[in-house]
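Here's a structure for you.
The other protein chains are all here in position, but one chain of the complex has been omitted.
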Amino acid sequence: MAEVSYKHCSLMFECPKCSVINYMDPFSFWNFKGKTKCAGCDAIYAVEYSNGQRVKGPDPAQGPHDKLPGYAQSKDYKTEYTMTGKVSPPLYARAPDQKHGPTYSNVRGKPVAAGKLTAADLVGSRARFIVEGKPYKPAG
Amino acid sequence: MAMSFEEYCRDVFDPKKIFGKPEPLKGKRFLSCTQYILGPSCANYLAELGAEVIKIELPRRGEPMRHTTPFNEPKLYPLSKQMPEMGTGLGFFGANHNEYFLSVDFHKPEGQAIVKMLANKSDGVVENYRAGTFDRWGIGYRQLSQTNPRIIYQWLGGFGGWGPGRKRASYDILGQAQGGCFSVTGWPLDKGGNPSKQTIWIMDYWGGMMGAFQILACMYWRDNVSGLGNFMEYSQVQGAQRHLSDCIALYGRHGLVPQRWGNYDPLVSVHGIIKCGKSSYPNSKNPQELEEGFILVSAYKDADFAKLMKLITRDDLAKKYATHDERIKAESQYEIYPAIEAWAKDKTKEQARDILTKEGINNQPVWNSKEVSNQEHFHLRGELEWLDDPTFGDVQSQGPAFHLSDSPPRHKWAFKPVGADNEYILGKLCGFSKTKMAELEADAVI
Partner (left out) sequence: MKKLAAHADVIIENAPPGQWDEWGIGYRQLSQLNPRLVYAWVGQLGQWGPLKDKPGNLDPTAQAACGFVHGTGAPVAFGGTPTRSGWWMCDQVGGTGAAIGIMTALNYREEVSGRGQFVEATGAAGVIRILDYNWGWYGVDGSIRPRYGNWDLAINIYAVNPCKDGQIMVGGGHDRLWYRIWRTVGKDKPEVEQHIVEDPALKEVTARLPHYKQVETYTSLCEWMKDNTRSEAETKLQAEEVASGGVSFIDEVCEFPHYKYRGHLEIIDDVNYGKVLIGASAFLGQRTPGRVKWIGRPIGQDNEDVYRRLLGFTKADMDNLKAKGVI
C-alpha cells in the first residue's frame, strides 16, 4: 500500500519530521494561534488555525508549547505517543489509578452484578450470588 | 394543628410507606415497542405508576441502548440468560424500571401475530420506530384499532410522521440542535464559548414525559368521555419549540435572535453561577473533585443586591446599579459577576455558601453526581434510592420525578435481562405452551 500523506490536512496534523499524526481536536484548535508540540518527536511548531483551517505553519519554533494535541498516532496506528506530557490528558470519572474492572461489590460494599458471569453463575436469568444475597464466588 | 406542616409532608410523602399504598394505574397494560430513550422513558413513567408495561425487544441482543455505556465501562450482568458474559450498559438505566421484558422479532410474521395478540389485550402502545414502519408491518394504529378501538397509540420521534422532513432520523441531540436548544446554551463567543449540548439526552427523557402526560390525558378522556382510543404523535423537535416559546415570541415580535448568555441570566440579575477559586477536595485523587467549585448566587431584589455588594465590599456597584433595570443590562452583568468572582477567589464553594447563607443571600453550590448522591435530602425524599434489585443486586437509582400522597409512583426493579419475562407474558396473555415457546425460541422469533 502506498504511503498516504496527510500533509495537506489541517486538523489531522502530520509532523513534517517524524510523520506522526497529531489530532488537533476541533474544540481546542478550531481557532488557535500559538505553539504546539508534536507528540512523536517533541518538535515545537508555531501554527495558526482559523475556522478549522490551518492558515499558517507549521513553522519550527522554540518551546514552551501553548497547547498539546488531543491525541496522536503513527500512520500504522501505533499509539505509544499518547501519554502524559505528549497529548492532552483524557477525562477521568475516578482517580486515574483506579482502573475500572469487573466488580461484584459496589461503592457501599454490597453485592452487585457488574462483572462477567458464566452460565453456571445463573439461576434463570439472574445471577446466583444476587439470588442468594452472598458475596460473589465464581461457580465451580 | 398538632403536626407541623413539615412533619405532615414527610408523613404523607414518606418513601418508606409507598409500598403500603395503592398503585394508580394498576390494571392498565401498555406495550412498549421502543428503543433508545424517547419511547422507552415514555412507557417507563407509566410503569412507575403501576401499569403493566411489556417491553418488546429483539431476541438475544435486545435493543441498542443496552449496548451504550460511558466509556464502555460499567455494565450490569447478564444481558440475557443466553449471554451471561455480556452485560447491559448503564445507558439503559433510567428508562426501563418496573417493566416486563419480552423478546419478539417484529420482522417475522409470527412475531407480528404475537404483537397483535398482546395489543388486543392492552390499553395502549408506545412506539418509536421510524414513522410508518409499524403500519407497513400491519401492526400500526390503523390495524390495531380495528380490533381494539380503545387502544391509545402513542408514536414518538424526531421530525414527526408527516411533513417534508418526516423521513429524517432523529436523536436527542439532533432535537436539541435543530430545535434551537444549543443556540441558547453555553457561553457567548466573546467568552470563548460554543453552542452547547445539555447533558444526558434531555430532549429524549423530557419528550418521554410529554408523551406520558398525553397518554394519561387521553386515558382520562377515553374512560370518562368517549370510550375511544386515539392515535397520537410527539415530535421531539416540536417539543423544543414548545420549550423555547419565549425566544420564539421575541423573534416574532421584534426580530431579535436570543443568544447564549453562559451562566448568567438574561432576565434576572444577580442570578448566576460564579466560580470559586478553590477546590473543595484539594487532596482528592479524582480530577473531577480537584476542579474549582462553582456556586449559584441569587440576589435580584434591590435589598438583597445591596446586601451582596456590601458583603463583597463593592458598595459602589450597589449605588451604580441600584435598580433591576440597571443591573440586568449586559454591560452591568459583565461588571457585577467578575466582582463577585473576585470575592470568591480564595474560597471553596462551601465557604462561599456558608457566608452567603449567613447573610441571608440565596445560593446553591454546583454539585457533582457524588455530592448529589450523598445528600440526605434526596434519599430522604426518595428522589435517589438504593434499590434492592432482584437481578442485579444493590444499585443506586433515581426515584420517580414527583410525589403523590395517596397513590404514589414507585420503583420495583431497575430492569431485567432480554426476554426475562417471556414465559410469564406469553403463558399468561397468549396461552402458549412450553413446547410452543421452545419452538419459537429455536426459530429466533422470541
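Note that the chains are named A and B in the order they appear, and that numbering of residues resets to 1 at the start of each chain.
Here, a residue touches a chain if its C-beta (ideal position, glycine included) is under 8 Å from a C-beta of that chain, and two chains touch if they have at least 3 such contacts.
Keep in mind it's a predicted model, so treat the numbers as computed, not measured.
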Using the contact definition given at the top, list the shown chains touched by the missing chain. A, B
One chain is left out of this view; which of B:Q143, B:S196, B:S332 or B:Q351 touches it in the full complex? B:S196
Which one, A:P16, A:G52, A:P96 or A:G124, makes contact with the chain that was left out? A:G52
At which residues does chain A meet the chain that is not included here? 4-6, 9-12, 23-28, 30, 51-53, 70-71, 73, 75, 77, 79, 82, 87-94, 98, 100, 103, 106-108, 112, 114
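Throughout what follows, only the chains that are shown with their structure count from here on.
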Centre to centre, by mean C-alpha position, how many angstrom separate chain A and chain B? 29
Once bound in the complex, which stretches of chain A touch chain B? 27, 89, 91-98, 100, 106-108, 110-119, 121-122, 124-127, 130-131
Contact set on chain B toward chain A in their complex: 70-71, 73-78, 80-81, 84-87, 194, 284-288, 386, 389-396, 416-417, 419-420
